[in-house]
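With one protein chain held back, the other chains of the complex are shown just where they sit.
Lettered A, B and C in written order, each chain numbered from 1.
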Amino acid sequence: TVEHIFKEIFKTALEQQEEDHRKALLVSRKKKKEDTVIEVNGEKIGKDVPTFIFGPCAVESYEQVSTVAQAIAAKGQKLIRGGAYKPRTSPYDFQGLGLEGLKILSRAAKENGLAVVSEIVTPGHLEEALDYVDVIQIGARNMQNFELLKAAGSVRKPVLLKRGLAATIDEFINAAEYIIAQGNDQIVLCERGIRTYERATRNTLDISAVPILKQETHLPVFVDVTHSTGRRDLLLPTAKAAIAVGADGVMAEVHPDPAVALSDAQQQMNLEQFDEFYTELQKFMKSHAILV
Amino acid sequence: TVEHIFKEIFKTALEQQEEDHRKALLVSRKKKKEDTVIEVNGEKIGKDVPTFIFGPCAVESYEQVSTVAQAIAAKGQKLIRGGAYKPRTSPYDFQGLGLEGLKILSRAAKENGLAVVSEIVTPGHLEEALDYVDVIQIGARNMQNFELLKAAGSVRKPVLLKRGLAATIDEFINAAEYIIAQGNDQIVLCERGIRTYERATRNTLDISAVPILKQETHLPVFVDVTHSTGRRDLLLPTAKAAIAVGADGVMAEVHPDPAVALSDAQQQMNLEQFDEFYTELQKFMKSHAILV
Amino acid sequence: TVEHIFKEIFKTALEQQEEDHRKALLVSRKKKKEDTVIEVNGEKIGKDVPTFIFGPCAVESYEQVSTVAQAIAAKGQKLIRGGAYKPRTSPYDFQGLGLEGLKILSRAAKENGLAVVSEIVTPGHLEEALDYVDVIQIGARNMQNFELLKAAGSVRKPVLLKRGLAATIDEFINAAEYIIAQGNDQIVLCERGIRTYERATRNTLDISAVPILKQETHLPVFVDVTHSTGRRDLLLPTAKAAIAVGADGVMAEVHPDPAVALSDAQQQMNLEQFDEFYTELQKFMKSHAILV
Partner (left out) sequence: TVEHIFKEIFKTALEQQEEDHRKALLVSRKKKKEDTVIEVNGEKIGKDVPTFIFGPCAVESYEQVSTVAQAIAAKGQKLIRGGAYKPRTSPYDFQGLGLEGLKILSRAAKENGLAVVSEIVTPGHLEEALDYVDVIQIGARNMQNFELLKAAGSVRKPVLLKRGLAATIDEFINAAEYIIAQGNDQIVLCERGIRTYERATRNTLDISAVPILKQETHLPVFVDVTHSTGRRDLLLPTAKAAIAVGADGVMAEVHPDPAVALSDAQQQMNLEQFDEFYTELQKFMKSHAILV
């Protein structure tokens, strides 16, 4: 029917238009076909083999961080995460050690040959933090803190950008565009679960977002299995799913003694669980790597 | 059964505990029984009669703002809103006129005896903005921009805090606590719709949040009918619902020529629609005010 | 620009097409301009003054229902609700008294001059139920039980159709179309809250759905304040909001002794609360009715 033909024309035209729009974005795969590879401390994020970011939720003490750093280094891994400026729902929750925490993290990292991934929550902290941070993390709550995105775009360090609590994939891509538009194309996108009605998990891991982000952009894509699920027992299966679906890496939280952690006690792995998680995942990846 | 009795004990104990927790919050009704009333330009927000905040989505020019300011003043209203720093999904969308926009808004407001409500998006803008803004708005995307909340808490101007895109009521209350914890108790909470699966409206107006926030806190509660619905045809019925449910005021966007607006063209009222909206709402309120 | 013009053409064309589609629906306001008014037991649902449906969640005994029926009749109300076939999450929860429950409800209703609203959950129950039910309720879980919709469409009794747990407004309208397509246009739509991430309320009352449904269809629209909120303390403010936004009626649950109710104990009003709710709402409506 005529109506059907019209419908098809409109649809095609609309899709064309949206495609044009996406082509215009600097983060878009249309703009740059090749995968962006980000080199940090010898790790090539976005190239061939999945990479990992482990570490405690929050930096609490030198001993705590140092213990985790040794465990990470012992596995041949190159990156450590840890929060120094902690965005917390309540003003009376532990807010992080701030700059002091960054110094501790940086010291423990250096002693173990690791690079530091840590969250910055406001433009005013960026400059003081740069001396101690190798990868600037922008957290879910700040995905649309546009002044922070612009600030991160104007420095020459990689940025790990987490998806907002309830951000659409389109909003996520546009948030990355705020960074790249300032001249910084060293961006890692990180799916960390979205807010839905389901409460069996802390958030709902949107696993489909990974292949979509890989198609739409040329940036590496990580999955934070800790915040996606909020459950220790789901870290390993979801990490496998993340790698199977095509993620460039996985982030997970490790704490020497989760029971006394000052934040997110329920979801961090202790060192033994970390060993098991890592070994199982390596087995999974080795088999996987043969053919993919 | 014994199990049932135990269940009841646990439930009571848990509720007690949560209540204690809420009692501790400075914004809590448990901490302060009386309604907080915020006086701005002679308007008493949170006292007796609902108040209103009208104005364009974004400040675009002196002529535009001035026209709206006159329409507002002609109705005996005392406040005008307008965005100068605009948080936008894409970095290539109109980002607002910044400080220049605030100056324009402030000039038009003063000429018409109005006070200025305008959004601040980052702590760094706060100081320069203070000379031109009477009520600091913190937008939905920044509800958990905790450094901004702290900064707003440390000045002596009222703050209008919008609920985050997908914030729980509990997170919303805690965000307000970040402000009051710095010493500023002049806070207006503003429900502006939450993100759900439904797309008939831009967001889903969570009307029940209003009586809950009134119960839980001593702060005035507004409803932003423009961003809740994103539909001009729903502004009047939802404004009536807001007042009926107990809101202390309503915010709505007005633009001299919405079709050419640089943002949110579909949802702003033109001056004629504004007249009709206002007249109908006054009728509704008058009847309502007799008995409530 | 050319692109902008094209965009506008597409948009207009798409809207035109959607409008045509809606025009085709028998429930559509485009198909029939005048409000459908449904007369049950002398009540004219959808005409002028809001109407009410009160009653217990579940029929438990003659004494229980009879007590509530008397309280309803004493207020001059004409309808009583009560569940006989109860859809429950767990197979081990109280499943209702079935046909026996309908007989009890019908007897208590007749003795008090009331008409019966009760839920049917499967086509097989419909025939046996018809002798005892004046308005067939189709619950949220069955909004897309299409065979049940067709069955309800083929009888000559009014149908109260509740919105699905996570149904879009468009799906809701199409569900009603299944009924009317079988020849039964006596349909009341009932907003009862949608499932979202927010847990302060049992569901999120989508108040904006009311004016949208009134615009899009010619059917009366109710709001079930009990299931929307799941909180006794929110019944009155949300009922006011429902009436203010333009609903044709309100449904709320009343139980002689909610604490021992076999279902939904937390959200039903007792008789004293019912009196207060009703008196306050009448006051609100009287003032409202003067002008609207």
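Points to keep in mind about this one:
The criterion applied here is as follows: a residue touches a chain if its C-beta (ideal position, glycine included) is under 8 Å from a C-beta of that chain, and two chains touch if they have at least 3 such contacts.
None of the values given here were measured: they were computed from a predicted structure.
For the chain that is not shown, the touched chains among those present are A, B, C, taking the whole complex.
One of A:25, A:68, A:84 or A:169 touches the chain omitted from the figure, and that residue is A:169. Looking at A:35, A:111 or A:206, the residue that reaches the missing chain in the full complex is A:206.
The chain omitted from view is touched by exactly one of B:29, B:88, B:125 or B:195, namely B:195. The chain omitted from view is touched by exactly one of C:28, C:51, C:118 or C:174, namely C:174.
Annotation for chain A: contacts to the undisplayed chain at residues 166, 168-170, 194, 196-201, 204-212, 215, 228-229, 233-234, 237-238, 240-246, 283-284, 286-288, 290-292. Touching residues on chain B toward the chain that is not drawn are 3, 6-7, 10, 13-14, 17, 166, 195-197, 199.
Mapped onto chain C, the footprint of the missing chain covers residues 24, 87-92, 121-125, 141-142, 144-148, 164-166, 170-171, 174, 177-178, 181, 195.
Criterion: only the chains that are shown with their structure count from here on.
Chains compared, chain B against chain C: the Cα-based superposition rotates one onto the other by 180 degrees, nearest 5. Chain A and chain C, compared by their mean Cα positions, are separated by 45 Å. Between the Cα centres of chain A and chain B there is a gap of 32 Å. Counting partner chains per residue, chain B has residues 166, 170 touching two or more of them.
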